[in-house]
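The complex is shown incomplete by one protein chain, all other protein chains being positioned as in the whole.
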Amino acid sequence: MDKLMGQLKRQIIERLNLKDLKPEDIGDDQPLFVEGLGLDSIDALELIVLLQQDYHIKLDKAEDGPKVFHSVRTMADYITKHSPAKKAS
Amino acid sequence: MDFLDELYRHYQLGYPKFHKMDQLSKLGVLATDILLNESDHANKYGSDETGIVLSNSHGSLDVDLKYARTMEAGASPALFVYTLPNIVIGEIAIKYKFRGENAFFVFKTFNGNFMAAYVNGLFDSKLIRNCICGWVDYLGEDYRALLMLVETSGSEKAIPFTAEGINLLNNTSHG
Partner (left out) sequence: MNPPVFVAGLGVVSAIGLDAAACLHSFETEEAGMADIKILHTRLRGKLPVAEVKLSNEALAELTGLSSGMPRTALLSALAAREALADAGIFNFKDLRAGFISANTVGGMDKTEDFFESFMMNAAAGKLRDVVYHECGSITEIVADHLGINHFISTVSTACSSSANAVFTGARMIRHGLLDLALVGGADALTRFTLNGFNTLMILDKSFCKPFDEHRQGLNLGEGAGYLVLVSEEIMNRLNKSAYCRIAGYSNANDAYHQTASSPGGTGSFLAMKNALENSGLVPGDIDYINLHGTGTNNNDIAEGTAIKLLFDPVYPKMSSTKSFTGHTLGASGGMEAVFSALAIRHGIIYPNLRFETPMKELPFTPVTKFLNHQRVKHVISNSFGFGGNCTSLVFSAS
């Protein structure tokens, strides 16, 4: 879970062009929207594309966004729960 | 770091939203910041008294191409937002809270005659008390911004806003 959160922080910074931030600047439970990082509605849509492209999870309703993307931890939780089943290696 | 980011740091813009913008919008916002730096703009004018009239020849082609490359794997909303040339006006308006009239025209080359007639018309109709106007263009390695602040009264540095004047300015400032 920590590894996933670390990875997510790097992906968020890269995808959203948060040039002044490093992964360690983003708290696991820090609100991403409104206060906290101050992301906006377009950033939310980019995170939806991130979920789809990098984690193969489709978020159909934009309204679910605020819950899923509340913090890095809620994102990691969601990904862990909804990841398409991995075949046994 | 590209030159626009360098300029951002040099002028200490302190505006995190800058990093989300496409190159055309970054160029427009930076040029506006430099333009307004020396004027007492915020204290002189109310939010709906500033007009913005910009033009270019390549529209939003620079980011159009970048967006198009994302369409296959997963279209990027953040890039799509910029695939309209007037978004640069939107970004300037958002940053400075300008609510006055705004327009974006596409021309092959800078059209001083049209710009002078159009902007003078805005002043004549008393729709605005000042105007940020000119040319902001960006494509690949080529970029150019020529912005003018037009007011009803000028400092000693000011030149009269006429078609001849701005055409001359355009011709002599070409690097």
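Order as written gives the chain letters A and B; numbering starts at 1 within each chain.
Keep in mind that, in the parts below, contacts are C-beta pairs under 8 Å (C-beta built on N, C-alpha and C of every residue); 3 or more make two chains touch, one makes a residue touch a chain.
It should be emphasised that the depicted structure is a prediction, and the values quoted were computed from it without experimental measurement.
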{"item": "Selected from B:Y8, B:Y67 or B:F161 as touching the chain missing from the view", "value": "B:Y67"}
{"item": "Chain not shown: contacting residue from B:F18, B:Y45 or B:F104", "value": "B:F104"}
{"item": "Option touching the unshown chain, where B:L27, B:I87 or B:A145 are the choices", "value": "B:I87"}
{"item": "Absent-chain contact - pick from A:M5, A:L18, A:L32 or A:L45", "value": "A:L45"}
{"item": "Contacts of subunit B with the absent chain, listed as residue ranges", "value": "47-48, 52, 57-59, 61, 64, 67-68, 71-72, 74-77, 80-87, 89-91, 93-94, 96-108, 114, 117-118, 121, 124-125"}
{"item": "In subunit A, positions touching the absent partner", "value": "40-42, 45, 48-49, 62"}
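Just so we're on the same page, only the chains that are shown with their structure count from here on.
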{"item": "Complex contacts: residues of subunit A adjacent to subunit B", "value": "16-20, 38, 42-43, 45-46, 49, 52-53"}
{"item": "Subunit B to subunit A touching residues, read off their complex", "value": "5, 16, 19-20, 73-78, 81"}
